[in-house]
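Heads up, one of the protein chains got dropped from this complex, but the rest are sitting where they should.
Labels run A, B and C following the written order; every chain starts at residue 1.
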Amino acid sequence: MNLGVIGLGMMGRGIAQSLLRAGHRVTVWNRTPSRAEELQSQGALIALTPADACKDGVVITCLSEDDAVKAVVFGDYGIANAVAGCIHISMSTLGLDLILQLNKTHSEAGQRFIAAPVFGRPDAAAAGRLLIVASGDVEAIAKCQPVFDVVGQRTIVVGTDPVAAPMVKLIGNFLLVSAVESLAEALALLRKSGTDPQACFNFLTDTLFSAPVYKNYAGLMLEHRYDPGFRLALGLKDIGLVLDAAESFDVPMPAASLVRERILTGIARGYQDKDLSSLALISAEEAGRRKE
Amino acid sequence: MNLGVIGLGMMGRGIAQSLLRAGHRVTVWNRTPSRAEELQSQGALIALTPADACKDGVVITCLSEDDAVKAVVFGDYGIANAVAGCIHISMSTLGLDLILQLNKTHSEAGQRFIAAPVFGRPDAAAAGRLLIVASGDVEAIAKCQPVFDVVGQRTIVVGTDPVAAPMVKLIGNFLLVSAVESLAEALALLRKSGTDPQACFNFLTDTLFSAPVYKNYAGLMLEHRYDPGFRLALGLKDIGLVLDAAESFDVPMPAASLVRERILTGIARGYQDKDLSSLALISAEEAGRRKE
Amino acid sequence: MNLGVIGLGMMGRGIAQSLLRAGHRVTVWNRTPSRAEELQSQGALIALTPADACKDGVVITCLSEDDAVKAVVFGDYGIANAVAGCIHISMSTLGLDLILQLNKTHSEAGQRFIAAPVFGRPDAAAAGRLLIVASGDVEAIAKCQPVFDVVGQRTIVVGTDPVAAPMVKLIGNFLLVSAVESLAEALALLRKSGTDPQACFNFLTDTLFSAPVYKNYAGLMLEHRYDPGFRLALGLKDIGLVLDAAESFDVPMPAASLVRERILTGIARGYQDKDLSSLALISAEEAGRRKE
Partner (left out) sequence: MNLGVIGLGMMGRGIAQSLLRAGHRVTVWNRTPSRAEELQSQGALIALTPADACKDGVVITCLSEDDAVKAVVFGDYGIANAVAGCIHISMSTLGLDLILQLNKTHSEAGQRFIAAPVFGRPDAAAAGRLLIVASGDVEAIAKCQPVFDVVGQRTIVVGTDPVAAPMVKLIGNFLLVSAVESLAEALALLRKSGTDPQACFNFLTDTLFSAPVYKNYAGLMLEHRYDPGFRLALGLKDIGLVLDAAESFDVPMPAASLVRERILTGIARGYQDKDLSSLALISAEEAGRRKE
């Protein structure tokens, strides 16, 4: 297939590389052109504008900032001003309001919108191992299946309502940060009480909690590894989107509020560029341990 | 082996049955004798006092109330007054203070104490499928290994400090109730927003959260099943033990406090005998849904 | 003085009436014209546009919705397009971002902006008994002092930075909702434990807590009075502004997050138009009391 990729941060670059490696013709655009040029040597074509990246009829965006998405879609030379019939696949985690606005704009422009947020770190993107949750027009999704097959190890379609997949992504992120917060509090207690945290976490993540999220974050915390991965600043944005969604549906989520406050504490301490695993640092500091 | 089992609630009865089925000679004692008599037909002998149940040198207690444990150990005709050399295996979830007190008393009486709390529901006890975490005297644990092999699918020894295993149990319970609370809040948002909760939970518990705890409780909540299992009243006791331990080591655990308040809300509404899955009822009611 | 008043909700109407009664010439504008016409009989002149209400050089806005403020200031025929030299006094509670934006726009238009949010209920506005916190250009505030003297029982100037007064207002609102939440939880415990809540609250609000906020809300709660006053929906907006400000300065405020969740619980139960005192209803319901 011929397609465009807009937004070449760590995720976008990985996705573009996966697609190139699979033999697709990929046209890329990035606000900072140097990142696009890096991909040229791997076979990517360079678009001069976002609209230009859509000329083959399918374009993927990987942009975590709302304003960046708006500029790329609604701006002059934006996707909404590109060819009718174009399919826009958004793979970022966006707020539900923006998702609805994108869907409306594309629909009015005779285009189609697929929300296809992903779970996975940048290395999973580059390896074509992402988990993809998609919602939107059935036929458009079917047409883009080859793209999903390359980028993801698994794609689940959760409905035609464009906000369905973004909601699943928000829920997944909420469960993730809650689980990490509880691991962090547990670890602080284990360490301060003199119980072997490795034995405890190994046992629990081998049995009741034998899930990738628990194994992964327990491992990072036990080894004092706080490099991203999933930056705390991004965690704050994501939990903010969860709380916005919850407020719009009048749903109290006290555990989400609590973890938002903890992440904000981390950011106030200068951990904005550390991994979500640094919630363990915060819990340790709250418990009076200065050095970890 | 010949051994005693004291405390024939759902867990204790299951354990006794597993041991009988495996060919051990089991002497039982229960405050309410009728429960002991039920096991007679399955081959159990009946002890007249707790001390009497220890005469073969190994006794298991399955008592969730602190006061019951104290009566059975420290009381007249209690285990501490039974034969020297006796090994007491406590399989309940107890507070760390009581564990230390038990260890000291048994040690002074020339006896040995093994803390061996278990994870699993009563049906797992009856099927010999519990997860056992043990700590205490190495030789005593080795001697009791045949007991653990019958009762549990897996036993992990986490050290000689008697509180080590109880701490692992408390941590496991804390991670459990936190995970269930986050599932409950997530479900309230999914339902109220019109996103298919089954699709969302199936996807997440097949991938990032593919652990028994998540699969089990997501399933119970999706099917509106709130029969215990793990009674909310017991959840309140257990999270109280976690917070007590945290306070004794000066470790703040805000997520534990939060879930304690939610469980208390459930109990105030009369859900004390429902399963922990009824946290989903509370989240739904907080979100204004009266009927689930 | 001659001046304009834009936004004739309960607060704006009260302020306009105070000014008219004091002999000022008042020109009013409201999106829904009927509210403006009601004031005609009391001597108000009617403006056809927001800009038209500024023609005498001083205009007050009382608009609680951000979008309404933006329409009235930035829109066609908005204040920013009115005469240079105009002073805009905003008496609503607005977010800090919008305050900065207003200040910048007015400054560029050769106008001056005073942030002068108020404490007090609509009856205090009509009686000229508001508490006013003002920040902005010193000379402009001095010129408007006669306005403040009529509308308020007391005006405090907290600096030239336009966000200073709005920040004081946000802090005041946060302390208010926190105090009300704590009274609500206390009342639930008093009632359920059978202790006389009236004796308790009377004693405490006569001594350690002898402040208007405590006397007022304790009284409302004891008498089961939940008519606004201060609507819960407005409380959610205000605590949201507090949390936004806190996030922008990287300041965790867990007590603010907690009370936001409680207010959201009330709104989910349909109490959006009840007074903030209805936090007592929520605490009572959490404690299992269905009827108050």
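Basically, a residue touches a chain if its C-beta (ideal position, glycine included) is under 8 Å from a C-beta of that chain, and two chains touch if they have at least 3 such contacts.
Here the structure is a predicted model, which is why all the values come from computation and not from measurement.
Only one of the listed residues, A:Ala22, A:Leu45 or A:Ala268, touches the absent chain: A:Ala268. If you put the hidden chain back, the residue from B:Gly75, B:Pro122, B:Pro146 or B:Pro252 that touches it is B:Pro252. Where chain B meets the omitted chain, the residues involved are 236, 240, 246-247, 250-254, 257-258, 260-262, 264-265, 267-268. Residues of chain A that touch the chain left out of the display are 254, 265, 268-270, 286-288. Mapped onto chain C, contacts with the missing chain fall at residues 119, 131, 133, 154, 156, 158-159, 161, 163-164, 167-168, 171-172, 174-176, 178-179, 181-183, 185-186, 188-190, 192-196, 199-200, 203-204, 207-214, 242, 245-246, 249-256, 258-259, 262, 283, 286-288.
Heads up, the rule we're going with is that only the chains that are shown with their structure count from here on.
Copies chain A and chain B of the same chain sequence form an interface built mainly from equivalent positions, shared numbers / all numbers used being over half.
We define each chain's centre as the mean of its Cα atoms; on that basis chain B and chain C are separated by 52 Å. Centroids built from CA atoms put chain B at 38 Å from chain A. Residues of chain C in contact with at least two other chains: 254, 265, 268.
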